[in-house]
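Working notes, beginning with the structure itself.
Missing here: one protein chain of the complex. Every other protein chain is in place.
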Amino acid sequence: MSIRLGELVDRFGGQLIGSPDLCVTGIAPLSDAGSDQLSFLSNSKLRGQVALSKAAALIVCAQDHTGLADSYSGAFVLVDNPYVQFARVAQYFASLHAIPPETGIHPGASVSPYAHVDPTASIGSHATIEAEAVIGAHTVIGAGCFIGRGASVDAHSLIHPNVTIYDYCSIGLRAIVHSGAVIGADGFGFANERGNWIKIPQTGRVLIGNDVEIGANTSIDRGALADTVIEDGVKLDNQIQIGHNCHIGAHTAMAGCVGVAGSARIGKHCTFGGAAMVLGHLNIVDNVHISSGSLVTRSILEPGQYTGFYPLAKNADWEKTASIVRNLSSMREKIRQLEKIIKTLTEKSS
Amino acid sequence: MSIRLGELVDRFGGQLIGSPDLCVTGIAPLSDAGSDQLSFLSNSKLRGQVALSKAAALIVCAQDHTGLADSYSGAFVLVDNPYVQFARVAQYFASLHAIPPETGIHPGASVSPYAHVDPTASIGSHATIEAEAVIGAHTVIGAGCFIGRGASVDAHSLIHPNVTIYDYCSIGLRAIVHSGAVIGADGFGFANERGNWIKIPQTGRVLIGNDVEIGANTSIDRGALADTVIEDGVKLDNQIQIGHNCHIGAHTAMAGCVGVAGSARIGKHCTFGGAAMVLGHLNIVDNVHISSGSLVTRSILEPGQYTGFYPLAKNADWEKTASIVRNLSSMREKIRQLEKIIKTLTEKSS
Partner (left out) sequence: MSIRLGELVDRFGGQLIGSPDLCVTGIAPLSDAGSDQLSFLSNSKLRGQVALSKAAALIVCAQDHTGLADSYSGAFVLVDNPYVQFARVAQYFASLHAIPPETGIHPGASVSPYAHVDPTASIGSHATIEAEAVIGAHTVIGAGCFIGRGASVDAHSLIHPNVTIYDYCSIGLRAIVHSGAVIGADGFGFANERGNWIKIPQTGRVLIGNDVEIGANTSIDRGALADTVIEDGVKLDNQIQIGHNCHIGAHTAMAGCVGVAGSARIGKHCTFGGAAMVLGHLNIVDNVHISSGSLVTRSILEPGQYTGFYPLAKNADWEKTASIVRNLSSMREKIRQLEKIIKTLTEKSS
């Protein structure tokens, strides 16, 4: 299974410098690509590796192409964004090898007679689909999944095995949800009565837009009274926690282990590094970028990059520094005293 | 489905100021409640919203009621703790809409002939109940759950789909356990023999009291030799990790992503903010409150609020501050030198 560079450019765009009849069988990083493969240069700093690459052809931007023509004898595909082109071409090659799931309901699945399953959908073994649930065209529900009453997964979605979607939650088109994800569990809401926690019923839903990907063992809680909303194009990595009534704007991406407490409102096109944490009831505007390991303790009303973690050090150095941090206020006091003495000295000496 | 205010006060307490024959169909926040709904004022700061609310009636405390009678024409229900009353009333309305699970064992479940399942319990499709497991009256075991050998779930509990309860662990009355939770996996215990880790068998159990709620994808490990104990009324949010041999006191609540290392002993009525972490073998007394994102590195023997996280900042500011933190000991040294010089100067000038 290979593709002619001419066809590749027709499908995915770009200007070809080289023979359109050259065939490539896959795409790989510069250092790994074989002589029948395509490669790509997405970071100008790696230009030095191009001369050593065996790849038959190279996806580059016009800027990087100048200066490479001498050191590299393969074909070039000039595009605006080589990394995006790589993603598209890699998707194409992956699709050639994909084994389509079997259409229909596995005999070992439990599907309510009151569920609506599109005949082109695929329901895996030991999956459970409850009454009034709706499964869209060409959608795959993996083995062992639970789709609750009245829940829906729209067309062309891929729900990997052992995912749980609670009652009345909905997922849009072309979703990918990884194993162990739990959509729609109760939010964490209690009233305290003389030390006892009284449960506040969580009657909202989780509403997930189109083109959303949700990682393994990620949890998104249903709303308390209103709904939890994940807009189009959001990408959530593994082990993420999204509290009840959160609203996450379109195309925001969160890396692994991020936690977002309840009722946080996060804008569009934000990014969250791994293990970043967001407290509840905060407002974060569009285009905010939170560094890994940071705890967001207040609303962020201006776009930009925000950070808050303690610098790593050799343990011995850390111990020294941490003990100073603990006593910073006495250090500040000492500075104030020095200031006073100096003021006195200066007055005397003048 | 509606309720007369007279009946509502009879059921849940409170002093009614208004017509007992007024009917309400649900409860909603001040800003969302319709003219056939009840609302509540749990935070005095929101008193300004009352005048604008369409709600037919309002749950308030006596203190807030004074001064509202002029601006609000609906009925009042006076109670000590409006938020608790809201929780109770919301539970009532939620129960009106709840669809009771089907009693009995789903034909697609696998139940050992040596398991004891109460005839009023409900066992979902693809659930597995092993020998000697005990499932109490009116308890619901969701689809795809695994209840190990000799494990027990007491009466009136709700175990959502795809929960795993290992052998010999026990859960009390009225529990709620959310999907993906794992109760009773092996604790993390190894002896190191010349670089190799030798497993220490984990033969204790997890013992969970009454009225406990456990969130989605939360893990509670079994004890090594003794048991891991979760007392009555504990509420654990999602994505929490409780290590082996921990003991968590009654009515303690932990928000999402909290981690507690092995053998920690935590008191009653404590609260842990999201992503707080507790090291192993620590002792935390009753009524301790840990702020979100804090790492508890030592025992806490006095009640109170404890905090330990690095303040968030714009990335540029953080870089500056972090570089100073890294060099705090040289800053302290500089202060010491200044002190010496000043001492000399002072002596000279006197």
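Note that the chains take the letters A and B in the order they are written out, and that residue 1 is the start of every chain.
Quick note on the criterion: a contact is a pair of C-beta atoms (placed from the backbone, for glycine too) under 8 Å apart; a residue touches a chain by one contact, two chains touch by 3 or more.
Computed from a prediction, not measured in an experiment: that's the story for all the values here.
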item: Per the touch definition above, residue among A:65, A:106 or A:265 touching the missing chain; value: A:106
item: Given A:180, A:223, A:243 or A:280, the one touching the chain that is not displayed; value: A:180
item: Hidden-chain contact residue, picked from the options A:14, A:144 or A:184; value: A:144
item: Options B:71, B:103 or B:297, residue touching the unrepresented chain; value: B:297
item: Subunit B residues touching the omitted chain (full complex); value: 110, 126, 128, 144, 146, 148-149, 162, 164, 166, 180, 182, 185-186, 188, 190-193, 195-201, 203, 217-219, 221, 225-226, 239, 241, 243, 257, 259, 261, 277, 279-280, 291, 294-298, 304-311, 313, 317, 320-321, 324-325, 331, 334-335, 338, 341-342, 345, 348-349
item: Residue numbers in subunit A that touch the chain omitted from display; value: 28-29, 32, 42, 81, 83-84, 86-88, 90-91, 93-94, 97, 99, 106, 108, 124-126, 142-144, 160-162, 176, 178-180, 213, 215-217, 233, 235, 237-239, 251, 253, 255-257, 269, 273-275, 292-293, 309-315, 318-319, 322-323, 325-326, 328-329, 331-332, 335, 338-339, 342, 345-346, 349
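To be clear about the criterion, only the chains that are shown with their structure count from here on.
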item: Subunit A and subunit B, separation of their C-alpha mean positions in angstrom; value: 26
